[in-house]
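What you see is the complex with one protein chain gone and the rest in place.
Labels run A, B, C and D following the written order; every chain starts at residue 1.
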Amino acid sequence: MPANFAPSAADYLRILPEIIMTVAGVLIMLLEGWLGENKKRNLSVQTFVAFAAALVSAVAANGNPGLSFSNMLIVDGFATFFRVLVIAVGILSLFSATQYLKREHAESSEYYALLLFSVTGQCIMATANELIMIFIGLEISSIATYVLAGYLRDDKRNNEAALKYFLLGSFATAFLLYGIAWIYGTTGSTNLSTIRIALLTPGSETNVILAGTAAALMFVGFAFKVSAAPFQIWAPDVYQGAPAPVTLFMSAGPKAAAFAVFLRVFMTAFGPITSRWEPFVWSSALLTMIIGNFAALMQTNIKRLLAYSSIANAGYVMVAIAADSQIGVAAAMFYLAAYAFMNIGAFAVVTHFSRQGEKFVNVEDLAGLGWKQPVTAALFSIFLLSLIGVPLTGGFFGKFYIFKAALDANLVWLTVLGLLNSAVAAYYYLRILVVMYMKEPGEATLSLQPVGVGIAATLWISAVGTLVLGIFPSVVLNFATASSALVK
Amino acid sequence: MPTSYSDTYFPVLVQIVIAVIVAAALVAISFLLGKHVKNRVKDSPYESGIAPTGSARERFSVKFYLVAIVFILFDIEAVFLYPWAVVYRELKLFGFGEMLVFVILILVGFFYVWKKGALDWSHEAPGDSPYGDPDAAPQSSVTKNAA
Amino acid sequence: MPNAVPLSWYLILSAILFGLGVAGFIFRRNIITVFMSIELMLNAVNLTFVTFSYQFKQVDGHIYSFFVMVVAAAEAAVGLAIILTVFKNRSTLMIDDVNSMKY
Amino acid sequence: MTALIFLIFACIAVFCGISLVVQTHPIASALSLIGVMGSLAILYLQLGGEFIAMAQIIVYAGAIMVLFVFVIMLLNAGAETPTFQASTFVKYLGIVLLVAFLGLISFIIQAALPKTEGVVFGGFQGTAADVGRKLFTSYLLPFEVTSVLILIALVGAIVLARKEI
Partner (left out) sequence: MVKLITKEGLIPSHVNKLFYLMAPFVAVALGLISIAVIPFGPEITIGPVTTWMQLTDLRIGILFVIAVSSVGVYGVALGGWASNNKYSLLGGLRSSAQMISYELPLALAVAAPLLLANTLSFRDMVNYQSGYWLGFIPRWNLIPEIIAFIVFMIAGFAETNRVPFDLPEAENELVAGFHTEYSSMNFAAFFMAEYSNMVTVTAVATLLFLGGWQPPFPAPYSDVVPILVFALAGLIAVYHGLHPARRMDKFTLPATGLVFLGIAAIFGLSLFVPVLKTILMALFWFCGKILILLFVFIWVRATLPRFRYDQLMRFAWIFLFPLAMLNLLATSLIVALTTK
């Protein structure tokens, strides 16, 4: 009996954030049963306390990095970066959800509990060092998100979004699993570092072919989760159908965690066989950018437009992965942080603006918002400018570092096409700005109530986040480069 | 007693084959032996006189589905218990701690299901159309506090 | 009859089953049958895990396939809940009728 | 002897898999899926996975498929109209494509796999005790995390399927 398996105190410290969030989720679920109707409001406060505690413990866990739980988990700079990012996304989506739930009369604690569990799943994905742990973390966060996507049961679009997300989600997970099975077959273990060593040893040629096919299969699973090119058909429908705060959460949280896993698996485990997976990552990055940007041009529905823009952003991060270098990983991490803030801000405005039953979701409805609520419009324009990549915003430095990394890895064609794409993207973002400021206020904007507390908090935090990343990017960038060294 | 692996499983295969043959024979015999009289009266479904109302496909009641869901998830817990029970003496107290965490988390789910009233079939008169149990009794689960 | 079955036969069988699952997922229109073909694919993955655990003579493959079973069960539970809500609102199970959100 | 059993149950599995895809009535495809699971369980026995074979029958055939049969019976999903009325040409093309794809895969597997000795019925015996020992020592974390997964599935299913909020 290996006596040394018993997890020591250090192990527990390393998974403290997950423990805190699970316990909080459980408490909230139980409390909801016994609490009366009126005390529902402070459930969201409790969720915030849980998230804050998890954030603190995540940073503390970075104190003594290392492997734990018979090297299932690894806590290093990379893992802490994504943990903090995912919990921040959880907090922001919590703020924007409180008003929305009250407005849709769906006020109940399950939403908060599922949000907590989904963020726990994402933290597990970020810190996993074993393919099976990645799979289970992925499943936890996606099952919680499937339910959240279909939360308002009577709303037809919610059902459809949840159904599509579920079917394609489990289809992609089956591919991911098949890839994991093949990797286990060729290398004999699912631990990322052992796989790397196994692939480094000059094994027989057959190993490399099989490992290549396994990498392709796993790429299918990850590409779906990240809504990359060949598998992004689900994203627009699901983003449009799901409730607005859930779309906000879905576009930032699970996507960032999926990229974290994508980076960790492809950089550490499949490091030695880059020549195998390089081509299809490269082509998928290009395809994603093109589809995302060109399809967004014709969109009238604001949520669908932002969905295509999030696909295009996924394309940019794929370019960073295609660069397959330490700077590439750092650039991807930085861009994901900047993307999270701008995307959440944009979706928060949509949540606020769409009112009861999400009636006003067309771009034209935003007409004249600039005059009616100048502050919200100003913040919205910061997010849009950052999405375009105007200097002094997070978006600019994100794209800058990505294309620099791509150039260093002499992917010239990819950079040129990437720049072209972001130019095209500028058009549909500016179109929204024009509608907001130039047009006369339509009946939608006139009937707009003032911004709720939660939405205002989300807007301000994400605006500050975008600007900070824009003005002094070095703080985050140095941390990202330091931690990416561990992964590559 | 044959100890090698395949020899222990061979009798099981034989037993299954015998069972299948006996069952098939049972079902077939009645089909062959019985007299075959086809007439309209016998063909109508057995309904103590009144012709069956409505199509046989009655709309569903969610209760059955909920029971099946709760059954699957607790069945998994039961199957997790078996390897644990077999290896328990080696794990000693630490094994107990592991399983305690596992079971407590799942019991939380059980209490949640119990609180939400998914388990009690308070108003299930067989006759009425069970679709969506439009039961008169206000079955709002929130007010019903824990027993 | 050769007493030993080469390992690759098992892998070919699981590849065939996986292919059937993918075909079922693409061609079928009834949502429940589509969901069943996904379960078929997961079963094929289980077979691959157990085959490789035979090759390496370790028990890890069994544990992985056991976790895959648990996840498949949880997914089936939530999936059928979603299918139920879709049926309640639209009372149809055909995939093509479930796309109200036009382009 | 092993090869004989393997061939029988492999054919059953493939036949049931095809019938799953081809059958019109969902109950028929549910039963063929149960057929696949049963034959897979026996193949696991061959590969030494005793505990996994029994778990497969209890969890998959005994619980998940019961839920499927329940939902099919409850939703009284009638027989489907035949799948899209693709012209026979497309159907045959589809079948040919599928066979070619599978042939290609099996060739890759056949060629790529290092030549290992065949599977003998008693070659490797992963007993429930070994599974348990490894499961509760080195795979402790996935075990504990699965309980969170089950909890979420419970909450999610209840939230979606319950009548009122």
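What we mean here is this: a residue touches a chain if its C-beta (ideal position, glycine included) is under 8 Å from a C-beta of that chain, and two chains touch if they have at least 3 such contacts.
Since we're looking at a predicted model, the values are computed, not measured.
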Open item on the list: With touch defined as in the header, list the contact partners of the absent chain among those displayed.
Closed with: B, D
- [ ] Looking beyond the chains shown, say which of D:Ile5, D:Val21 or D:Ala63 touches the absent one.
- [x] D:Ala63
Task: Sites on chain B contacted by the missing partner chain, in the whole complex - done: 1, 8-12, 15-16, 18-20, 22-24, 26-27, 29-37, 42-48, 52-58, 64, 67-68, 70-71, 74-75, 78-79, 81-82, 85-89, 92-93, 95-96, 99-100, 103, 107, 110, 114, 119-122, 124, 126-127, 130, 147
Open item on the list: Across the whole complex, list the residues on chain D that are touched by the chain not included here.
Closed with: 27-28, 31, 34, 50-51, 54-55, 57-58, 61-63, 66, 69-70, 73-74, 125, 127-128
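Everything that follows uses one rule, which is that only the chains that are shown with their structure count from here on.
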- [ ] Look at all chain centres (mean of CA atoms) and spot the one farthest from the centre of chain B.
- [x] A
TODO: Report the inter-chain centroid distance for chain B and chain D in whole angstrom, where each centroid is the mean of the CA atoms.
DONE: 20
Open item on the list: Need the CA-centroid distance for the pair chain A / chain B, whole Å please.
Closed with: 40
Task: Inter-centroid spacing, chain D versus chain A (mean Cα positions, whole Å) - done: 32
- [ ] Can you tell me which residues of chain C touch two or more of the remaining chains?
- [x] 11, 21, 35, 51, 55, 60-61, 67, 69-71, 73-78, 80-85, 88
- [ ] Could you list the positions in chain A whose residues touch two or more of the other chains?
- [x] 1, 22, 26, 29, 132, 136, 139, 143, 146-147, 150, 153, 162
TODO: Please name which positions on chain C make contact with chain D in the complex.
DONE: 1-13, 15-17, 19-21, 23-24, 27-30, 32-33, 35-37, 39-40, 43, 46-47, 50-51, 53-55, 57, 59-63, 65-67, 69-78, 80-85, 87, 93-94
Open item on the list: For the complex, give me every residue of chain B touching chain A.
Closed with: 90, 94, 105, 108, 111-112, 115-116, 142, 145-146
TODO: Would you mind writing out the residues of chain B in touch with chain D in their complex?
DONE: 4-6, 9, 57-62, 64-66, 68-73, 75-77, 79-80, 82-84, 86-87, 90-91, 95, 98, 101-102, 105-106, 108-109, 112-113, 116, 118, 132-133, 139-140
